[in-house]
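Heads up, one of the protein chains got dropped from this complex, but the rest are sitting where they should.
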Amino acid sequence: MPRPVTLFTGQWADLPLEELAEKVSSWGFDGLELACWGDHFEVDRALAEPDYCAAKRALLDRHGLGCWAIGAHLVGQAVCDPIDSRHRGILPPEVWGDGDPAGVRARAGERMKDTARAAAQLGVTQVNAFTGSAVWHMLYSFPPNDFDEIERGYEDFAERWGPIVDVFDAEGVRFGLEVHPTEIAYDFVTTRKTLDAVGRREGFGINFDPSHFAHQSLDPAAFVTEFADRVYHVHVKDSKKRLDGRRSILGGHLNFGEAGRGWDFVSPGHGDVDFEELFRALNRIGYAGPLSIEWEDSGMDREWGAQDAIAFVRRTDFAPSEVAFDAAMQR
Amino acid sequence: MPRPVTLFTGQWADLPLEELAEKVSSWGFDGLELACWGDHFEVDRALAEPDYCAAKRALLDRHGLGCWAIGAHLVGQAVCDPIDSRHRGILPPEVWGDGDPAGVRARAGERMKDTARAAAQLGVTQVNAFTGSAVWHMLYSFPPNDFDEIERGYEDFAERWGPIVDVFDAEGVRFGLEVHPTEIAYDFVTTRKTLDAVGRREGFGINFDPSHFAHQSLDPAAFVTEFADRVYHVHVKDSKKRLDGRRSILGGHLNFGEAGRGWDFVSPGHGDVDFEELFRALNRIGYAGPLSIEWEDSGMDREWGAQDAIAFVRRTDFAPSEVAFDAAMQR
Amino acid sequence: MPRPVTLFTGQWADLPLEELAEKVSSWGFDGLELACWGDHFEVDRALAEPDYCAAKRALLDRHGLGCWAIGAHLVGQAVCDPIDSRHRGILPPEVWGDGDPAGVRARAGERMKDTARAAAQLGVTQVNAFTGSAVWHMLYSFPPNDFDEIERGYEDFAERWGPIVDVFDAEGVRFGLEVHPTEIAYDFVTTRKTLDAVGRREGFGINFDPSHFAHQSLDPAAFVTEFADRVYHVHVKDSKKRLDGRRSILGGHLNFGEAGRGWDFVSPGHGDVDFEELFRALNRIGYAGPLSIEWEDSGMDREWGAQDAIAFVRRTDFAPSEVAFDAAMQR
Amino acid sequence: MPRPVTLFTGQWADLPLEELAEKVSSWGFDGLELACWGDHFEVDRALAEPDYCAAKRALLDRHGLGCWAIGAHLVGQAVCDPIDSRHRGILPPEVWGDGDPAGVRARAGERMKDTARAAAQLGVTQVNAFTGSAVWHMLYSFPPNDFDEIERGYEDFAERWGPIVDVFDAEGVRFGLEVHPTEIAYDFVTTRKTLDAVGRREGFGINFDPSHFAHQSLDPAAFVTEFADRVYHVHVKDSKKRLDGRRSILGGHLNFGEAGRGWDFVSPGHGDVDFEELFRALNRIGYAGPLSIEWEDSGMDREWGAQDAIAFVRRTDFAPSEVAFDAAMQR
Amino acid sequence: MPRPVTLFTGQWADLPLEELAEKVSSWGFDGLELACWGDHFEVDRALAEPDYCAAKRALLDRHGLGCWAIGAHLVGQAVCDPIDSRHRGILPPEVWGDGDPAGVRARAGERMKDTARAAAQLGVTQVNAFTGSAVWHMLYSFPPNDFDEIERGYEDFAERWGPIVDVFDAEGVRFGLEVHPTEIAYDFVTTRKTLDAVGRREGFGINFDPSHFAHQSLDPAAFVTEFADRVYHVHVKDSKKRLDGRRSILGGHLNFGEAGRGWDFVSPGHGDVDFEELFRALNRIGYAGPLSIEWEDSGMDREWGAQDAIAFVRRTDFAPSEVAFDAAMQR
Partner (left out) sequence: MPRPVTLFTGQWADLPLEELAEKVSSWGFDGLELACWGDHFEVDRALAEPDYCAAKRALLDRHGLGCWAIGAHLVGQAVCDPIDSRHRGILPPEVWGDGDPAGVRARAGERMKDTARAAAQLGVTQVNAFTGSAVWHMLYSFPPNDFDEIERGYEDFAERWGPIVDVFDAEGVRFGLEVHPTEIAYDFVTTRKTLDAVGRREGFGINFDPSHFAHQSLDPAAFVTEFADRVYHVHVKDSKKRLDGRRSILGGHLNFGEAGRGWDFVSPGHGDVDFEELFRALNRIGYAGPLSIEWEDSGMDREWGAQDAIAFVRRTDFAPSEVAFDAAMQR
């Protein structure tokens, strides 16, 4: 039985879910990873309106679509971040409130707890999100970092997310951090530190997205092998380096899609991620959850691309072997 | 006549200048680029004490060392940066003052003006420094940047440095920004924006250091070719990528010298910088200033390394041709 | 609306157009770029016979094929070339005449004017061709070139093609030079010189064919970006390097298809051209004209290959994005 | 007419031939290369039972499958090898007998002669197999080899296989050694020595399998070009290097499929073999025999893979050109 | 204090030690790693003749040469190997005896115990050697290996070497296995298994020689990092791959120095080993023992090469840093 292929709806929140579901179903997807913005999955309504979750499920069922996870990246980001004006753009007004940083962070934390509760209502056991980070901005050590401050960033993370994960545990829902630059974990070293900071508790795992690894020169297959017991969900997203001696791998403070960037996101299979090696590694660790396409490519028509992407996954993802060849070779 | 080879004293400020000068002279250097910290070159004393500069020159002369530039990186950093506790470690107490950000930035700006005045007193026409940046921390666009804010960062830079460069112009001294991550300019795109922001005025140029380019996958020779008329000073420093799929090119929030980093600084000639192509490009643009070795390698003995470095430069830097070969080939 | 995919008929001139059109239509092409040899498009008859062009159009219409351009490479070659016996093989007898070089060049120039007139009759606004070159043979500077003579080659080109382009302008037809070794322009440097030589006039543009760039180690996407306003037509053709230390990149004076060559033409998608990056660049510059497959692969069955090629283009060429992802990410 | 695509049944001997034939036929294969183990093709029964071969053919015919070759790798291995306990696992009991090395080798040789006779009965003119080698274990020269002993290994090979090939000649059947580590020939050098040892006689040729070449850094297309007149049969099998500085290219005494190996077999098109260049080379030498997929990939479901493999071959193998392009270009 | 640089005398055993010592001393070496063959260091005489060791020391002292280790590779090889005629060439007659395998192995084991005793007499605490291997010849798993037999090879090794290491422990001498193809350990995987087999006891460590790693595509710096506490001695030897698609990485059963090999040993600094990264790693693990040049290059004059090699080591090996740069940067 192959892994289900879903679409993460975060980049399609301009479309009503009904309209999106119809398209996605016709393209052959098995389900959706609902974003907690737009009208796709509204945490506050899910908790306030008794029929909300049932209606969402019914909508999905009408189109033959499953749902194994939801994505709450935007609110999660505000839990640990130093808050600035950019967060206003990604937060619900009631979470942003007056914009006072301490209050924003606290309200974001509460909303994450509610997200676990709403997921449980929907019958979903996996919530993916960002965590934010108090120390990401100290990426380059100049002025020289006080590395104790980096350590305090991990403590801050553990203090803020510990109580949230308690609620996740209580609801029977698992959290999946999308390891990503700007988050508390974005590579091997920081993922080890992050998992250690929360005592490697089971409720806190990873939503693995290889597109954030390729441009860092990191090996996705090695990552899922090392963190095998915490890979709870997988995104299928790709990125491509376009280095020519004049484009910086750091991105040049240019927006995605600008020609001068040293790397950019591209439709799965069009970039540097070696998906076959990744899928083989997922086979080895026994990952049986969704492959959730997070589609983002500033140079490609979105609908052409989504169909191209699912065709790519269908022809690249395969089940592991159940045969020992030597046995066949021997009498 | 070859270019003079100097040593930047910033990484040797734990040694009194007298002691350092003796060593450096014996190793065959032509001069020093004095750092404005330690006892190497103290801007406040240079302006306050009538004989200070003459005494410095006498010290250098005793060791047969010239001085073509001074380095004021630490104070410069505070002019545009959002100030945090790390700046306290790199600023003189009177510049840090009460640590109120606006005041720190203002005092740092004034000190930079004084630095131009002090350089003039010393008979030096080149001051190298950092500028800081109000927007560096928005390196990755998540939460999504308001790119107008990036533009405002360049305006802030121009507003703060314009009056400083006025003083430089008045003193007949040129400013050289060391293009570097954490500064307003760190690659091709941001250098273009930076120079444009100050109207490409002559008083504001570049201290080019290739070690900040190699790990970004940028081409040093192409950089000095494009910005030929603003390359006022050159550092000889190297860096090396050690990518193995587990070390991030972003550095992993690890200090220099830690084994888990994806890149690190190394002694010149031991890393990824193609110095020969850089020196050929400097020949083509007619750069005749110092090659100033900024020596930093966390895995090598400092004194062994400095001598290895000057030997490397001496055998790698050569004068351009003055012959047309075809002419010799023809009768 | 995607770009139309056409077949350039130059390599199929052994087949009557009727027969070829039937095949090509059944393979799913949108149209033909008619070669001005064989019976595909005869310039002299087009001007002499009132119904000729209408009959051609009717033939194409019967097969559901459009025509956006014609190719007059062979005659164009003789306009600037030093004429030798090889030109006899590619010229109509009346253009070759007695083979006297000056006369051949002049007659070829007149025929190119007629080609513009014939194209207008056919209702086509794009003529692709070669230009020849008086100086190509001085490719390697030994005996040492007098580089003024190279400059005079560009003047000769401008003098010969200026009056031809005047006729193109008058007819409302644009000329597209296929940038190619043996022509006045074959790389970035020479294309800049060529366009400058004709004053960057609008009537003279480029038929871009990436197969002539890959073996020169040139970047097709960078080329269409630099010359965006002169890319009037695009060929889809590929080439592949097969360097093993014994095969010269210069080709070894061996014919296409011989095993000892260092590079050769291959069916699109089987070689070194990065078509996805090229198509993305064409999207960025807004190119909406035909992708015209010029099929040539000495090791592959021609009909198998043409069908393989159109399938390749259909799955590789995509429309650009019309969505800003950040907008979707924000509420 | 394209080359037939067959499946080598050696890795499927756990399935009865009837069951396998039905599957393979439904996947679109043209035929089978029958392994001489399992119930696929039993040499002793073929010679003993008058109807055996006709019944096999009838079975294949029922499923529309041809048969151009059989594979007798296991018995062939024992002809030259120093016999140890591992051979017991791959030999029929009557060939193993009491396991005395000299007797085993002699009986294996006789069985190979019978295999030629049985192939003739089945109407097949090609038998592929291994040969074993008396000297393979001296792969690394420590303790220092007496290289005369290596030469004696080739003489031993010639003495043992000469009489076998006599029978092949008499039966009108050709022998195809699968060039492979552990055999008398496994690279260019040893293949030259092997063919020389048997006097380059026509009855002794090669079953070429590129999967044994890629991990040795050998070029399959160059191999079939050099040994064009002895390439009698071709396997389509692939292998992939996964070197990361910790996995040895020598394999590490680890079984196929273990993660720590530096290379492994993979489904065709998923590895390092450049099949297009190989197929072009086969076109050039005029090879018109089967492309026989030997499917082995420890990380992929066998049935998914076999179908993936034939799709890969169908889209990668093409007929050579019959057109000279210059002719079309000239009038 | 830098690491001493010694020459391993194994490849110079055709020269009397007196003559060799004079040369080596004049070339600037710090000492010798004496081979236990030729007249360099004779284990039997060292135990039998009271003055033997003192005379050797006196000889070395006369030339200003130290001795930190001896090499007993040849006898060690016979302890675990399946004995064949090649061993006769590398063993002393009294160890070879009648050549009966069990007896040869037993006598080789006893001689290794004597080697520890003789080393102690000489005042040397490090003996480097090979171990041989009962299973090396099963390098490629065909006929399919019984992997339990591989395990039994490690048990055999532990049984044979355990009593030997007991004597080493008693004598206060450490054993250093040169990890090498044909030995019980030759890569990361097998070194782990080997050390585990002897319970990671301190008396059994590694003589690390990177030349056996480069052609396997293994990373020497990673190896010394992983096995930091067992790296007891280091050889400086290099190897180079010369792969061109026709030369097998397996070596082709060709002797060292033959042009057709895919790799070969070369003078240090002329091959694929990254010695700088290795020496940096040795600095990190605190290795302070000898760098012992084992010189072997079939294409270079031996005496020219030895001098080239020590110059290479002197300019490549450096002491680690004792400075923290940030400290210097901060006031």
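By written order: A, B, C, D and E. Residues from 1 in each chain.
Assume a contact is a pair of C-beta atoms (placed from the backbone, for glycine too) under 8 Å apart; a residue touches a chain by one contact, two chains touch by 3 or more.
Note that this is a predicted model, so its numbers are computed, not measured.
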item	value
Residue of C:Leu218, C:Ile285 or C:Ala311 touching the missing chain in the full complex	C:Leu218
Sole residue of E:Ala21, E:Leu74 or E:Ala221 that reaches the chain not shown, by the stated touch rule	E:Leu74
Hidden partner chain, residues of chain C it touches	74, 77, 81, 85-87, 89-90, 135, 137-147, 149-150, 180-182, 186-190, 215-219, 222, 243, 245-256, 260, 262
Touch residues of chain B, complete complex, unshown partner	219, 222, 225, 276-277, 280, 283-284, 315, 318-323, 325-331
On chain E, residues whose C-beta touches the chain left out of the figure	10-14, 37-38, 74, 89-92, 242, 244, 255-257, 259, 270, 296-302, 304-305, 308
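In this text, only the chains that are shown with their structure count from here on.
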item	value
A-C, B-D or C-E - pair sharing over half of the C-D contact pairs	A-C
Turn needed to bring chain B onto chain C - CA fit, degrees, nearest 5	180
Whole-Å gap between the CA centroids of chain D and chain E	40
Numbers and ranges of chain A residues touching at least 2 other chains	74, 89-90, 141, 144, 219, 222, 255-256, 326, 329-330
